[in-house]
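Here the complex is missing a single protein chain, while all its other protein chains stay put.
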Amino acid sequence: MSLSNGRPYLAIPGPSVIPDVVLQAMHRASPNIYEGELHDLTRSLIPDLKSVAMTDHNVAIYIGNGHAAWEAALSNAIGPGDTVLVLATGRFGIGWGEIATGLGAKVEVIDCGVQSPIDLARAEERLAADTAGQIKAVLAVHVDTSTSVKSDVAGLRGVLDRTGHPALLMADCIASLGCDRFEMDAWGVDIMVAACQKGLMTPAGISFVFFNDKADDAQSARVSRYWDWRPRVDPAVYYQYFAGTAPTHHLYGLRAALDLIKAEGLDAVFARHAKLAQTVWAAIDVWGSDGPMSLNVPNAEHRSHAVTSIAIGSSVGQDLREWTETKCGLTLGIGLGREPEDAYFRIGHMGHVSGHMIMGALGTIDAGLKALNIPHGRGALEAASEVVAGTTERRTNDG
Amino acid sequence: MSLSNGRPYLAIPGPSVIPDVVLQAMHRASPNIYEGELHDLTRSLIPDLKSVAMTDHNVAIYIGNGHAAWEAALSNAIGPGDTVLVLATGRFGIGWGEIATGLGAKVEVIDCGVQSPIDLARAEERLAADTAGQIKAVLAVHVDTSTSVKSDVAGLRGVLDRTGHPALLMADCIASLGCDRFEMDAWGVDIMVAACQKGLMTPAGISFVFFNDKADDAQSARVSRYWDWRPRVDPAVYYQYFAGTAPTHHLYGLRAALDLIKAEGLDAVFARHAKLAQTVWAAIDVWGSDGPMSLNVPNAEHRSHAVTSIAIGSSVGQDLREWTETKCGLTLGIGLGREPEDAYFRIGHMGHVSGHMIMGALGTIDAGLKALNIPHGRGALEAASEVVAGTTERRTNDG
Amino acid sequence: MSLSNGRPYLAIPGPSVIPDVVLQAMHRASPNIYEGELHDLTRSLIPDLKSVAMTDHNVAIYIGNGHAAWEAALSNAIGPGDTVLVLATGRFGIGWGEIATGLGAKVEVIDCGVQSPIDLARAEERLAADTAGQIKAVLAVHVDTSTSVKSDVAGLRGVLDRTGHPALLMADCIASLGCDRFEMDAWGVDIMVAACQKGLMTPAGISFVFFNDKADDAQSARVSRYWDWRPRVDPAVYYQYFAGTAPTHHLYGLRAALDLIKAEGLDAVFARHAKLAQTVWAAIDVWGSDGPMSLNVPNAEHRSHAVTSIAIGSSVGQDLREWTETKCGLTLGIGLGREPEDAYFRIGHMGHVSGHMIMGALGTIDAGLKALNIPHGRGALEAASEVVAGTTERRTNDG
Partner (left out) sequence: MSLSNGRPYLAIPGPSVIPDVVLQAMHRASPNIYEGELHDLTRSLIPDLKSVAMTDHNVAIYIGNGHAAWEAALSNAIGPGDTVLVLATGRFGIGWGEIATGLGAKVEVIDCGVQSPIDLARAEERLAADTAGQIKAVLAVHVDTSTSVKSDVAGLRGVLDRTGHPALLMADCIASLGCDRFEMDAWGVDIMVAACQKGLMTPAGISFVFFNDKADDAQSARVSRYWDWRPRVDPAVYYQYFAGTAPTHHLYGLRAALDLIKAEGLDAVFARHAKLAQTVWAAIDVWGSDGPMSLNVPNAEHRSHAVTSIAIGSSVGQDLREWTETKCGLTLGIGLGREPEDAYFRIGHMGHVSGHMIMGALGTIDAGLKALNIPHGRGALEAASEVVAGTTERRTNDG
């Protein structure tokens, strides 16, 4: 039976579902880039971006993806020969380190595996040993999209403080910003990178580097003109916001997306993501009670509210994804960061999502398990709907 | 907890979910209405509309809603003083009869209730008694949107044939066209009315009157210029298609929608709707096994595949709808046609719908039942997912 | 040389150029039609529509085109056998009368030709002669789109008053509303019809009947349920606004269009149209000073500010239109209402138009005249630009 029709649902961990108002705002003629409305709109984005990141410091907007933000942040923060400490919890931590290597840095990686957060004890041991202060920056991915591991960034600040280490604390919030609570200033993060196509619900194409004064004071003399964050946060003329032509349509889209976040309220946004993540986990717990499925991250405290990685057995992940996409119009995320990748899949529950969507995704997966004769515990959907209903009391790490 | 964000899902029985390609096609400048592309596009719609209705005869397109099509069809078919027999299974059958009354017809109603289809025996009895052939037309709603009752239109043709009655057989397929199988020519329907905003997945605003040669031969001499179907199906100049300016943007939208139906295939479209309807019923059967919920139409053979009406108890229907809309972004249809209306709700599963959407709607209802402490049987979602999976063998009246 | 690319410009007398904000507003999911935002939005349209028509009375919205509004108005105002007096200045006056004929009225036409306005003396003569008051309604087209003749509707009220004739004064403002000044109440108009795709800048598909208490008191007992304007202006339940499903997307579009008009201010809208019309006339006067081109309406007082009909010689009108469309992307209106139609063309300058657009249209026509070796006076564009500049003092009938 064909179920080919119907609105497709992209439930991958980014790009996420784009609100109609964002697309409407982008469906317009190009504005004048030299004066007028676009300038006001651009300026209006800055405080709202900082509000989402919970910082009073600076944000530079880059036309680019997350990798561009990685390179931009590192280009400002470090120079060739500097030492960088990467605390990896998945593929994206490793990838950020590779960008640093490409920029001439000496990169040390503490690999914390793919199922648990950054090991603060190992980080502390290494930083304490660096009595010469050679480590210029510590790179930590808040939520690694590949594994859905969430790390304790505030705890890492504690480590730096306890060891008195002067390294810059750099956080990657590409997957988490606007989904998992993140408090840049309160948590003592010096540099944070993010992108627009996940919690910020805008088509892929712009990314962000947030940085504080300490980071700015440490800016590399070697930073290129294009990556230099200074003109971008304090432009003498408008085009310096973007080192050239502005990403006009993305700015209109982002404005609409930030308006949605403001209207809902950041705390409500976080609470919604927490609840929907718990909804997903509830189902997986039941499915996994009698079959091969399991949450990649055993400890709920260490799981993101934006994405969930699930193990299900070699080739089965791939089969299930194909079934849900071709039979029901639901596209799930591929496995990433653990081999064999086809033994995993990921559910994105970030951004413009709500209860009916998550229940639809879970219901489709349940049907796929049945259609493909994949063993699974019964009652998963009902466990999930209980979370949506609020009739279960589940511990959450979001308060 | 706020769940205010996320893509809204309108699961009412029309207007239905509009495909993105339809909206894209409508987002355009007005075309020249006197020559060129629009003329070709308009002509291309005719065979495809007839194909969806399974007829080789005529279709007139009206700018209007379903009520406009009702009045247009009646204005052509009958004149003041004519007698019309309405076979009602819900509010919309009654409504069509009121339009006939407004046109000066004598209207007789056989009310078949709100839970079962047209009573062919009563119809036969009445028609057989009309030996003078005073009944000019028999009005039958294929699927009454208010009750979700589906009637046996082919059976009604049998009644007319058996009684040798010359009345025109007029069918309302507003809710069913493109969802529930309907074969205009094979079933001997003389006039059929439909609209664009349900199975045809286009924003409300145009409707259709299909008619065969018998109906045309019987055309009322009193039909007005605007309602006259003849110039609309055989225009000497283009503007006569619409008795004036064409509904330009709707035509582009409808073209895109018909392309979707062609690409999927009409049989596949019907099969998809059948399966999704059965998915809904499976859940309701379980919920209703231990609580107040019940399908409005007891017999599955008599249920539409486009919409399902559900009884749940006074004020509870209203409460449930409010919960799903405000907490999860799912808008369900209000009760209609049975008192008290707040004891009912309806799920639209027509048009651009797929497995993940229906499972999302059901999952949300399940959560609402729990949140509101409405008694219900357990396991409804799993029963539904089994239908989507195809692992249950359920009898269907669609083969 | 190909000039095939570039944004097309539809300069026909309706549908007119649609503002981007209108199309954006229509690019959206269907709303709930039973409650919520759509209801508020619909109600908000009423005062703004009445403001554009300068009336404090009633407006009924119909899903349909101008012909639908014609039939709707007549269905309410007259019954079979009533006498109607049509004062024709072009094809559309004649057409409205044909609709009346189709409804069973006795239609008398005073044909005032195609180059001059309604002949008030002839109208007065006829009305004075109708001492029995058999004429139920007088039909006057404010601006006949086919000829671009504008008539003196206030003067017609004077005629009715002087003769003491009780007939309803019905005006067709389809081409003029929102372009040429029209004051329904001050001018004593009882019924006025309009549509959305011209001065109201919305895709074709909805039209309007404005009426006052005198008209309502005279409502025909035979009006059909669908055309009946009473539930539409005083609905007990929402769906009665439209006698069925609302034209959802058009309502959103119209809302955006009316917001544009409010923001500019109705007087400014009229002044803009006046100036742009004078710009067109200035060019044509010069072109016509040495060649076949001439304004269809000799007297500027009798010309519409929304559309201009131009004579240019048999087949030449057609040739010119083809050249501007295929070489420069400018679509002009076909000749209409005078034979041979290919000797005429029309320029629409209604709705969402501004100086650069009109100068672009005129510049393209100038190029076409040269390319096709059509004799014409030199200096037309400069005469036009002087009007745009405001450096000429031209008499206007709107001033």
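We just call them A, B and C in the order they show up, numbering each chain from 1.
By definition in this document, contacts are C-beta pairs under 8 Å (C-beta built on N, C-alpha and C of every residue); 3 or more make two chains touch, one makes a residue touch a chain.
What you are looking at is a predicted structure, and each value in this text was computed from that prediction instead of being measured.
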| note | The one of A:Q134, A:S224 or A:N299 in touch with the missing chain is A:S224
| message | If I consider the whole complex, including the chain that's not displayed, which of C:V107, C:A140 or C:M359 touches that chain? | response | C:M359
| message | Using the document's contact rule, name the residues of chain C that touch the chain not shown here. | response | 1-7, 9, 17, 19-20, 27, 260, 264-265, 268-269, 271-272, 275, 324, 327-330, 352-364, 366-371, 378-382, 384-386, 388-391
| For chain B, which residues lie in contact with the unshown chain of the complex? | 20, 23-25, 27-29
| query | Which residues does chain A use to touch the chain missing from this display? | reply | 8, 10, 12, 14-18, 23-24, 26-35, 63-68, 70-71, 75, 98-99, 101-104, 195, 197, 203-205, 222, 224-228, 242-250, 331, 333-334
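Heads up, the rule we're going with is that only the chains that are shown with their structure count from here on.
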| Degree value of the rotation bringing chain B onto chain C, based on Cα positions, nearest 5 | 180
| message | If more than half of the interface residue numbers appear on both sides, call it same; otherwise different. Which is it for chain A and chain B? | response | same
| remark: Taking each chain's mean CA coordinate, chain A and chain C are separated, in whole Å, by 55
| remark: Whole-Å distance, C-alpha centre of chain B to that of chain C, is 36
| remark: The distance between the C-alpha centres of chain A and chain B, rounded to whole Å, is 44
| task | Identify all positions of chain A at which a residue touches two or more other chains, and write them in rising order. | result | 20, 27
